[in-house]
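Reading through the structure tokens given below for one structure.
Of the protein chains in this complex, all but one are displayed in their positions.
Labels A, B and C are assigned to the chains in the order they are written; within every chain, residues are numbered from 1.
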Amino acid sequence: MKRIGVFTSGGDAPGMNAAIRAVVRQAHALGIEVIGIRRGYAGMIQGEMVPLGVRDVANILQRGGTVLLTARSQEFLTPEGRAKAAAKLKAAGIEGLVAIGGDGTFRGAIQLMEEHRIPVVGVPGTIDNDLYGTDFTIGFDTAVNTALEAIDRIRDTAASHERVFFIEVMGRHAGFIALEVGLAGGAEVVALPEVPVDVEAVAQGLLESQRRGKTSSIVVVAEGAYPGGAAGLLAAIQERVALEARVTVLGHIQRGGSPTAKDRVLASRLGAAAVEALAGGTSGVMVGEVEGEVQFTPLKEAVERRKDINRGLLELLRVLAL
Amino acid sequence: MKRIGVFTSGGDAPGMNAAIRAVVRQAHALGIEVIGIRRGYAGMIQGEMVPLGVRDVANILQRGGTVLLTARSQEFLTPEGRAKAAAKLKAAGIEGLVAIGGDGTFRGAIQLMEEHRIPVVGVPGTIDNDLYGTDFTIGFDTAVNTALEAIDRIRDTAASHERVFFIEVMGRHAGFIALEVGLAGGAEVVALPEVPVDVEAVAQGLLESQRRGKTSSIVVVAEGAYPGGAAGLLAAIQERVALEARVTVLGHIQRGGSPTAKDRVLASRLGAAAVEALAGGTSGVMVGEVEGEVQFTPLKEAVERRKDINRGLLELLRVLAL
Amino acid sequence: MKRIGVFTSGGDAPGMNAAIRAVVRQAHALGIEVIGIRRGYAGMIQGEMVPLGVRDVANILQRGGTVLLTARSQEFLTPEGRAKAAAKLKAAGIEGLVAIGGDGTFRGAIQLMEEHRIPVVGVPGTIDNDLYGTDFTIGFDTAVNTALEAIDRIRDTAASHERVFFIEVMGRHAGFIALEVGLAGGAEVVALPEVPVDVEAVAQGLLESQRRGKTSSIVVVAEGAYPGGAAGLLAAIQERVALEARVTVLGHIQRGGSPTAKDRVLASRLGAAAVEALAGGTSGVMVGEVEGEVQFTPLKEAVERRKDINRGLLELLRVLAL
Partner (left out) sequence: MKRIGVFTSGGDAPGMNAAIRAVVRQAHALGIEVIGIRRGYAGMIQGEMVPLGVRDVANILQRGGTVLLTARSQEFLTPEGRAKAAAKLKAAGIEGLVAIGGDGTFRGAIQLMEEHRIPVVGVPGTIDNDLYGTDFTIGFDTAVNTALEAIDRIRDTAASHERVFFIEVMGRHAGFIALEVGLAGGAEVVALPEVPVDVEAVAQGLLESQRRGKTSSIVVVAEGAYPGGAAGLLAAIQERVALEARVTVLGHIQRGGSPTAKDRVLASRLGAAAVEALAGGTSGVMVGEVEGEVQFTPLKEAVERRKDINRGLLELLRVLAL
């Protein structure tokens, strides 16, 4: 393999740049050229490509976002779009791809492989941590710490005003962020998409907590945990009991910022391993870190199998929220 | 004067604890006892009072929120409520008060003085910076930096996805936070309560900016700048032109967190000056910092006169947002 | 078991408070009383004990340092000192101990168990990550991120002045912090206690890097990697080649600060597991997290066996430092 392409797609995640840097430098060490494809699949179709040398990725390790940009592409969802993309890759002499993103990115990659025989290795870059085949996705640790910092701030106000706060964090289908943030932030309750929310129990728990003398509480709600998110859950509770509470939606601040050490190391490791895999003839897989070791999982499994939350941590949160 | 009371009231602001510490220690240096009144005027009516010695305020300088708690009080809005509060103060031997808060706090203080002859000195503690008689209120600098950090994060996503973001910051009646954050965050546009928003001009400006090649933009909107805040303004724009944009409401994260150096120094200075004023027989004033010097302004003026934003900075923002 | 004691000892680490909170609340859930022993073994000998209820550990989860304080004790190194400590524990009705600290703490605990049959479970609280039996110690992730933030700042100056910086991080006997920080911070070289430093190779590598056009570099040095630490290593290099460089010793800033999400979750998990173990009759072990699962390791093994650094990451750093 003489030349590979790398791109980012889907929602941006802190650490994507660290992964791009690792791809470029590991490839250089193996004598492989790297072409950066801008704007994900949309740019692939348009042939937006730039050669990336080792100095081109200097000083990006610590930056949030993605220097290769990211975009959605309706056209790539069509066979014609994918054919155009494949033609551009071939014209550029690209023999393999490193795809950095989440499940949407990987679904596209699977089609590209199946229809056009382009070898792809996926690197899990998404704050949601919802990919099977890796204990952590790139960006998750940063997003959790960003949300936690916001909760620590809100707790100042919650404690000073003796109020209850409902805080909505990202996670339409997965509660990894909510669970980790809830446990680390001392939340009274977390509401996750994976576990049906018992509104009555939450309502009674909050009242009981006030009776026990706890004057302020934090409830962490994953956006997909309840219809209407945090505001929806609070409204449902208020239909049952009298509870004054404020709602804060953390929103897009969770996506950005300089990546944590963990996300930079993970991204460096997985970016480099992806290139090694491609160079060694492996493709159709996502590279992940499982129990501390680099592992490969078929892309189909990565997107189709469901990674479950750690139910022990959920139980622990209940014990500690006294 | 042998004994004074100190309390915080209204929305909490970072630096309130630094002010409480300064009040206690400056009073100690002058041989005056300090009683902490918890939960603002509500606690005053209930007689929730604790003596505060110099060690009681150790290690609070760096904490957000207020260790004296804060609350709203309907009862204090009535003459009977204020009479109860005054009785409690007299029973506790409190000869003067340091009131840390915003305009609501000071309006209450004015009534307490007028009706019950209790000397009060106000300390401006509010993130909004909307008090006449001080260049900066305690908490403003921290709130601005917190909002700025959030905007820096969002910019990562805005740049990576080449999107426009409408970010709502605090400020129902005052645009100080929005203006400072907009200028520091490189916003394309800021919308403030003090300046009528020209929706058509904003819409055309954003389109023009895209035509000039700027692929992502930040619009900072004070919550009171337009009906419906950031979402309302975006909707109004979208009625005129096709513009895709995301909305993020920063919300309560702006209130909390460890105060910046500037807020801690300001709070220390004003807290100490308030005690010196009371001890010297001055009351009915708010202590502020004007052009670097401590100054006193009658409480009535502080709440009634309007402090205007710096229009030069607004003009500067327009020049720099290219 | 009806009553247990908890204490922190050795160097403080962010997350110790989260562990104390988890010990107290998990014990409460199991109907066990908790006595907090202040100032480690020194306080144990003096009988400095306070009952800890569930509300006593409210609002400490996010705080650096340890609310139970920590101290060194010469007296505890003698059999007489330990006998006094044991007598105090028995007098207080303490039937088991949770010891939060590093290898010195655990060596003391082993002696206490052997000589006085007091059941102890250890919780690994040290920023150094040098305990066998846990993938990560409490405080390590925070220390790494604090050091990384400092390096990111220094890199601004290094890049602006086109200089080489030698940055010394904590780690007298272990290079975990240096390796993680070096990889995450884009260091050119890391020097670790575990790997003999080849001064000639480092010198030539830095010169070669400058010849390749890299105008600024970061060298991360664990304090125990070379006699004299970062300054010693730089001096040794300057005896061989002409290299201008600055030295910064990060020092104690690495110990403090609010713990990261990871450290809070780890501390919560291990603190709770330690109580469950004690309650279930297990002692003489350290509770750790290995490959994501809670595991128990005999205290002797934890302090005597050496945990090696990940040599793959060291190799990865060399590849990425182009």
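By our rule, a residue touches a chain if its C-beta (ideal position, glycine included) is under 8 Å from a C-beta of that chain, and two chains touch if they have at least 3 such contacts.
Since the structure is predicted, the reported quantities are computational estimates derived from the model, not experimental observations.
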**Asked** Any idea which chains on screen the missing one touches?
**Response** B, C
**Complete:** Of C:Val249, C:Val290 or C:Val319, the residue that touches the missing chain is C:Val249
**Request:** For the chain that's not shown, point to the residue among B:Ala13, B:Leu69, B:Leu148 or B:Leu206 touching it.
**Result:** B:Leu148
**Item:** Full-complex contact with the absent chain, from B:Glu33, B:Asp103 or B:Glu180
**Value:** B:Glu180
**Complete:** Residues of chain C touching the missing chain are 8, 11-12, 14, 63-66, 69-71, 146, 150, 152-157, 159-162, 165, 246, 248-253, 255-257
**Request:** Name, in rising order, the residues on chain B that touch the hidden chain in the full complex.
**Result:** 21-22, 25-26, 28-29, 54-55, 58-59, 61-62, 135, 141, 144-145, 148, 152, 155, 159, 180-181, 183-186, 213-214, 258, 260-262, 264-265, 268-269, 272, 291-292, 313, 316, 319-320, 322
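Note that in this section only the chains that are shown with their structure count from here on.
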**Request:** Taking all residue numbers used at the chain A/chain B interface, answer same if over half belong to both copies and different if under half do.
**Result:** same
**Request:** Give the label of the chain whose average Cα location is farthest from that of chain A.
**Result:** B
**Complete:** Chain centres from averaged Cα atoms put chain B and chain C apart, in whole Å, by 40
**Between chain C and chain A, distance of the C-alpha-averaged centres to the nearest whole Å** = 29
**Message:** Using mean CA coordinates as chain centres, what's the gap between chain A and chain B in Å?
**Reply:** 35
**Message:** Where in chain C do residues touch at least two different other chains?
**Reply:** none
